[in-house]
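Attaching a single structure in structure tokens format; questions to follow.
Here the complex is missing a single protein chain, while all its other protein chains stay put.
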Amino acid sequence: MLEKALSGSNRYWAWIFFLLAVIGVGCLAYMKQLNEGLGITGLSRDVSWGLYIGQFTFLVGVAASAVMLVIPYYLHDFKKFGKIVILGEFLAVSAVIMCVLFIMADMGQPMRVANILLHPTPGSIVFWDVVVLNGYLLLNLIIGWTTLGADRKGVRPPDWVKPLIYLSIPWAVSIHTVTAFLYAGIPGRHFWLTAVMAARFLASAFAGGPALLILLALLVRKFSKFDPGTEAIQAIGKIVTYAMFANVFLLGLEFFTAFYSNIPGHMHPFHYLYAGIDGHTKLVPLMWLSSILAVVALAILVFPHLRRNENILAFACVALFSSLWIDKGFGLIIGGFVPNMFEGITEYWPTMLETLITMGVWAIGFLLLTVLYKVAIAVREDDTAVEH
Amino acid sequence: MSMNRRQFLKLASASTILGVGAASVINNISKGSLEAAQIHPDPRALKGKRWGFVVDVSKLTTEEDYQKCMNACHDIHNVPSNPNPRHEVKWIWKDTYEHTFPNTAEDKIMNKELQEKNFLLFCNHCAQPACVRVCPTKATFKRESDGVVMQDMHRCIGCRFCMAACPFGARSFNYTDPRPNIKVENKEFPTRMIGVVEKCTACYERLAIGQQPACAEASNGAIVFGDLEDPNSEVRKLISEKYTIRRKPELGTQPSIYYVIGGGEHA
Partner (left out) sequence: MYNSGKIIAGLVVFLVLAMLPFLLNLGKANAKIEPSIDTPEINAMPQKHCVEPKAFMRSEHMQLLNNWRDQVVRNGNRIYVGSDGKEYAISLQNTCMKCHSNKKDFCDKCHNYMAVKPYCWGCHIAPKEKKA
């Protein structure tokens, strides 16, 4: 089926080559990082995780969001999702691969990552993250490819796919819970030491991932003959709305606990992120932008007649996705490291090289997504699909 | 031979996996040419069940007193002096009371002398270390024999999870090549390379040949090293006679550095 990705319009190839160019630049920047060390990034002794790990954290959420399509369609027979499930599964594949690449980009000694498998440490959350992420990648690849292949031949998928699909549901929840545990179990950092971390992660995942999926579905409909279905898009819109409300509510809970308890260690990260401390205000504009975008997105999404207008819905999804990207892909990480363990302030901002490497990984993800979607669309356009 | 491409590919990959798997199993079974009986510890090694420190900063008065302890450690361990503060690598350093015990920062009416005192900070070699819990490769591990929290530079993959987990900021990462920043190399101890985490390792190489940690030796009694589980050790005597506090004890990591508060006649 991969050969379907090798034929396309000029616009398709222009997009592919653009992505390859971005990847090339990213690779060159990464070579510099391999040779000189992570010192080329904006990281420091106090802020030892930054953009790479933030992107990884955010993308695990996007990957987990496929479950928001799988549950209604496979568990509850919500037939309207029939055409769009494959798009969700392939988005999950692309997102997980980006996660793995971001982790690799962040390693000080990437050639030694095999040590995680050679010396397994079940007490370490990173170990479990490696296990569940790779398992999820395998699951989605197998499920997506098999169901699509069956579609192409005009038959039902084989029976052995069903248990794998059911497995992918708790597994999706697990990948994001395990990632949340990376933060929620660390004793010294009050910004992260909260029981609702996993709940926040899941809520923001089920808002941000499906929001991206809506945008991708609209793009697919615009650039091909494949229509994922207006009703499917509207249903996802409802999921995004409820999930985002849950996410904002949980964030509000965090604010309450920090400020009503009045414990300095709890309040200081919020002070730094949203007001700045002692003149250190680098992240303040970004965090407020994230909050404003979230409010704007919710204000639109809460009204069904606004959601039904697909242009307005797209705008809301862009605002929502950007808001979550800032909050989870950046603010969450930095808030854990500033102030540092001595209540001092060392700020963080990514460098140009760090940004180029990050863009390179995103380009790899989009390239994968493009290829997989091209295959899925080509199969569906052939119209030998099983009636859903 | 009527085998289609798909069947051939399946057969080829199955045989490759089986072949490689069998080869590696046979390889691993026939290893082990060296026996454990050939290796043993140095008889001079200091023996203790849980190594700890008592730090009495009332005995450190001049800037030179602090520098002596820090230089003793950083010199023999080839710790680089990085000009860029973001990439600083330090195993032992000096900081204010407010930074050492941040939970007390809001207190403005405390003892002035103590508030203005500088402390020496280094790895606490906790009994329940958070860093060890999170390390995915056991590159940092706690020696069960004596409680030293070690760092295996060969195995570290540089993920820096330990740096996130340490509540005491005791760990440094090699963001750049340390060698250009090492003023004078100690040829008898290795350096580190880019991409690994490092920290105080309780001078395990000195303990192994019966010597005290370098900082303790250079501190003129300000840093006392000993076995916290030996009721007759000097550290236990100091802890029972003076009022001591540890950094962030409420987090449960059970740090092994006891800071004497008051000192002198304020026992």
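Per-chain residue numbering starts at 1, and chain names A and B are given in the order in which the chains are listed.
Just so it is clear, contacts are C-beta pairs under 8 Å (C-beta built on N, C-alpha and C of every residue); 3 or more make two chains touch, one makes a residue touch a chain.
All of these numbers come straight from a predicted model, not from anything done at the bench.
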Query raised in the report: The complex has one chain that is not drawn here; which of the drawn chains does it touch?
Result: B
Report summary line: Touching the hidden chain, out of B:50, B:68, B:117 or B:143, is B:143
Report summary line: The one of B:172, B:191 or B:253 in touch with the missing chain is B:191
Requested in this report: Since one chain isn't shown, list which residues of chain B touch it in the complete complex.
Outcome: 31, 33-34, 37-42, 45, 78, 141, 143, 145, 150, 152-154, 185, 187-193, 204, 208-209
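We take it that only the chains that are shown with their structure count from here on.
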Report summary line: In the complex, chain B touches chain A at residues 84-89, 95, 98-100, 102-103, 105-106, 130, 133-139, 155-161, 163-169, 172-177, 194-197, 248, 251-253
Requested in this report: Over in the complex, which chain A residues touch chain B? Could you list them?
Outcome: 36-39, 41, 43-46, 48-49, 103, 106-110, 112-113, 115-116, 118-119, 121, 123-127, 130, 182, 185-189, 264-265, 336-337, 340-344, 346
